[in-house]
Structure formats: C-alpha cells, structure tokens
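Here it is: the structure, laid out below.
The block that comes next holds chain A.
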Amino acid sequence: MSRIEIAAELCKACELCISVCPNECIEQSDTLNRYGVFPMRMRADARCTACTLCATICPDTAIEVYRTVEEKAPAEKAATESEQAAVSSELPSPAAQVSSNQEAAS
Partner candidate 1 sequence: MSKPNRVLMSGNDAVVEGAIRGGVDCYFGYPITPQNEVIAGMAARLPPLGKVFLQSESELAAISMVHGAAAAGKRAMTTSSSPGISLMQEGISYLAGSRLPAVIVNVQRGGPGLGNIAPAQGDYFQATRGGGNGDYQTIVLAPDSAQELMDFTAQAFDLAEQYRTPVLILSDGRLGQMMEPVELRDPPRRPPVPKPWALTGADGRPQQVVCSLHLPIPELAAHNRVLQAVYREIERREQRAESYHTSGAKLVFVAYGACARLCREAVDYLRKEGLAAGMLRPITLWPFPKKKLQTAVQSAAVLVVVEMSAGQMIEDVRLSVGDKLPIEFVGRTGGEAPTVKELIQFGRRLLKKYATSRRGRRR
Partner candidate 2 sequence: MIATEKKVFARTPVLFPQITHYCPGCGHGIVHRLVAEALEHYGVQQRAVCVAPVGCSVLAYKYIAVDAVEAAHGRAPAVATGLKRARPDLFVFTYQGDGDLAAIGTAEIIHAANRGENISVVFVNNAVYGMTGGQMAPTTLLGQKTTTTPQGRSEVNEGPPVKVCELLASMDAPSYVARVTVNKPAAVRKARQAIITAFGRQVSGKGFSLVEVLSPCPTYWRLPPPKAMEAVENWMMKTFPLGVFKNKEAADAKIAQS
C-alpha cells in the first residue's frame, strides 16, 4: 500500500495536509514532539494513493511519499502472457469474425 511518512519533529499540526487529503488518511498523533506539538501521522488503516497533495501543501516539508506499484513477478508475467496467447489463438481473428458475422446476417 502507498504511504506517507511525516517527520514528527518538523510537523507543526497546521492541519493543511488533512484539509487536502482526498482519502482522510491523516490524523493527529497522541505523542508530543519536543516542541509541544501533537504532530500529524498517517492512519494505520489509511488507503493512501500517493497522490502527494499533502506533501505539496505542507509548509514544513515534513511529509515524504512512497508509492507502491504492484507488478506481476517475472514468472507470473510469462505464465499470464502465454495464457493470453493460448486464449487468443483459439479465437478467430477479428477480420474472420466480421466476415463470418456478415455471412450469418445475410
């Protein structure tokens, strides 16, 4: 899952990040930082999409964003590709499909 990291010692709890997050991913922590601020943090159950809106608006550049991209593993990828090739070889070519449809219609 994509995520953000908020540097607790840089955050001033201005809440701008909360105001721009489209997925309500951010909440206020209950641990004081050394400046007497309860900094922001990503919710444990956050569904972050790494849109970076929070990091863009943060006046303290306290947020870094990590995007997780799910990719198929190489073996999986090859298996899927050969599956797809097998399936498509069974189907008539699109051109052939059209002419057989036309034949059926007439």
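In this text, a contact is a pair of C-beta atoms (placed from the backbone, for glycine too) under 8 Å apart; a residue touches a chain by one contact, two chains touch by 3 or more; residues count from 1.
How were these candidates chosen? In short, all candidates are chains of the complex that A comes from, given by their letters.
Model, not experiment: these values are computed from the prediction.
J.: Looking at the complex, which candidate is in contact with chain A: 1 or 2?
T.: Selected candidate, touching chain A: 2.
J.: In the complex formed with candidate 2, which residues of chain A make contact?
T.: 9-10, 12-16, 18-20, 35, 50, 52-53, 55-61, 63-73, 76
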